[in-house]
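After the structure tokens below, expect a handful of questions from me.
Every protein chain except one is present and positioned as in the full complex.
Per-chain numbering from 1; labels A and B assigned in written order.
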Amino acid sequence: MATTTWTRHHVLSLADFTPEEYNTVLQTAASFREVLSRRTKKVPTLQGQVVANLFFEPSTRTRSSFELAAKRLSADTLNFAASTSSLTKGETILDTAKTYLAMGTDMMVIRHREAGVPQAIASEMDRLGVRVGVLNAGDGQHEHPSQALLDLFTICTLIDPDRPRLELLKDKKIAIVGDILHSRVARSNIWSLTASGAEVHLAAPPTLLPQLFAEFVTDTPGKLFLHWQVEPALQDADFVMTLRLQKERMTQYLLPSLREYHQHFGITRNRLRICQSDVKVLHPGPVNRGVEISSDLMDDPQFSLIQTQVTSGVAVRMALLYLMGSSKA
Amino acid sequence: MATTTWTRHHVLSLADFTPEEYNTVLQTAASFREVLSRRTKKVPTLQGQVVANLFFEPSTRTRSSFELAAKRLSADTLNFAASTSSLTKGETILDTAKTYLAMGTDMMVIRHREAGVPQAIASEMDRLGVRVGVLNAGDGQHEHPSQALLDLFTICTLIDPDRPRLELLKDKKIAIVGDILHSRVARSNIWSLTASGAEVHLAAPPTLLPQLFAEFVTDTPGKLFLHWQVEPALQDADFVMTLRLQKERMTQYLLPSLREYHQHFGITRNRLRICQSDVKVLHPGPVNRGVEISSDLMDDPQFSLIQTQVTSGVAVRMALLYLMGSSKA
Partner (left out) sequence: MATTTWTRHHVLSLADFTPEEYNTVLQTAASFREVLSRRTKKVPTLQGQVVANLFFEPSTRTRSSFELAAKRLSADTLNFAASTSSLTKGETILDTAKTYLAMGTDMMVIRHREAGVPQAIASEMDRLGVRVGVLNAGDGQHEHPSQALLDLFTICTLIDPDRPRLELLKDKKIAIVGDILHSRVARSNIWSLTASGAEVHLAAPPTLLPQLFAEFVTDTPGKLFLHWQVEPALQDADFVMTLRLQKERMTQYLLPSLREYHQHFGITRNRLRICQSDVKVLHPGPVNRGVEISSDLMDDPQFSLIQTQVTSGVAVRMALLYLMGSSKA
């Protein structure tokens, strides 16, 4: 596998990912996807190593995906769930991480409701001079890099199954629709998609996509566009990425109702008519059926890549753990 | 192992189990029981495969039994517990199952408080054309087939340890005592025991065994009898199966008190005197000591098969996972 250039211990953000790094992840994931198609879906790569899933914010889906990725690399896994943890006993998060370090953890997969926690833990590991890799599995409204990488892998693999690579997305039009403001998935996707040279169109109600967000545009190498209606984003789009809508946005007076959201921004078969004829729809899950996407569209394999995304997730997470574990830096 | 005739992907109900299928499970479990008696209790049968325990209703005991069965077949296991799940985020149960499918799960063990959920998931898997086996680990008040199969294995093995088989129960008298109305264990046991040709006698207070239940009798190949007192069921019985009494039955005005229940239907040493002299008592656990069974009787190895049932459970669940995984259909 093409790992000669990989020097990254931690995967915390896609903001500074290079095209070479994106392509190394994509190619490595492609070779692991091949492993997953065999009957015996395991490789001995990380035998005897320990991957600790430190989920300070609960998530069965993402935790299971990382746990499975680790197990298929033959690593041992430890699961930490905040609810039963000593955090309630007054220990700091860094102390918890250092405890898992001292037990002999080789890699930590971290989710936390506050932005910056995985970065803080990674910095502490570096300060201590230990070779422990930290992977951000979602931090507050900041980033969720493995989700964006699996989205990227899903799209690139659709275009060229054998050689998924960043360049395949050049000049593709990709719409991201939904609660951009609060979405760590959107933030990570904007980094990877603009890096690919795709045209990225964001669409959301103004309360979920403030004008201020536009300042973000100037720093990006690709092209980023903001829309407060969904149609200009969907027009001729090759891919439509939908985002999960947290129901608590209603009580925060950011949205009038789910029904109204669906009426104006929900993706339906009808609304896709202005896209490219082979348009595909993505969603990071779990989906609120009939809110972000109409229920029939979600189940239509002609349009929906949602199941493929989940499958890609295991391959991409195997690739990330593998690359972090073999980092030359 | 005798698997040539096994064509069942899913184990959802015993209603349509054939005598050949019962005997295949019994014989396969007998060979796995032999594995469990070795010091190294593992076989590589399911290496690289993933068994997901999707317990929408929590159960440490049954989940541990399935987890151990899967690990002893060298499968990787994923545990899903409803309380920390994305179900609270609005995803449907089918969506959850499809997510685990897309991650690469080979078999799903499902418990849910609503009857029919495992069947619905199995139908969806079949509709999708995927080879994923679904095992019902208890659905509402419907069925709990692996429990009834381990009860059957426990009884048959007692009669002939080397060749447990359905025919051994012909003309045996088996009493099932307790909350028949709400018991999925009783429903599954009625299928397997009547299929064996045993005489099955149900005994419960009328509120827990309505007359309506009698219509069930007409469809069964064996002989099924209903009693509103315990003595006629116990008279000359070879085996007495007791059922767990949910304490919430009191608040539902179905029972006056635990004490009164025990006085009229609790199994005691004294009450067993009218049974066969070598009568044995079973309970699916966990037992309310002094309610369904007197505490001393529960601990008396001369009468109690309760510990044997737990041990049988691992062997029978290994057999089911093995057979489902090697299904020829």
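By definition in this document, a residue touches a chain if its C-beta (ideal position, glycine included) is under 8 Å from a C-beta of that chain, and two chains touch if they have at least 3 such contacts.
The shown structure was predicted, so the numbers you read here are calculated from the model rather than taken from an experiment.
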{"item": "Touching the absent chain when the full complex is considered, from B:40, B:211, B:257 or B:277", "value": "B:40"}
{"item": "Sole contact to the chain not displayed, among A:99, A:123, A:235 or A:327", "value": "A:99"}
{"item": "Chain B residues touching the omitted chain (full complex)", "value": "36, 38-42, 58-61, 64-65, 67-68, 71-72, 81, 83, 244, 247, 285-289, 307-311, 313-314"}
{"item": "Where the unshown chain meets chain A, residue by residue", "value": "47-50, 52, 76, 78, 80-81, 84-86, 89-92, 95-96, 98-104"}
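Throughout what follows, only the chains that are shown with their structure count from here on.
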{"item": "Distance from chain B to chain A - Cα centre to Cα centre, in angstrom", "value": "41"}
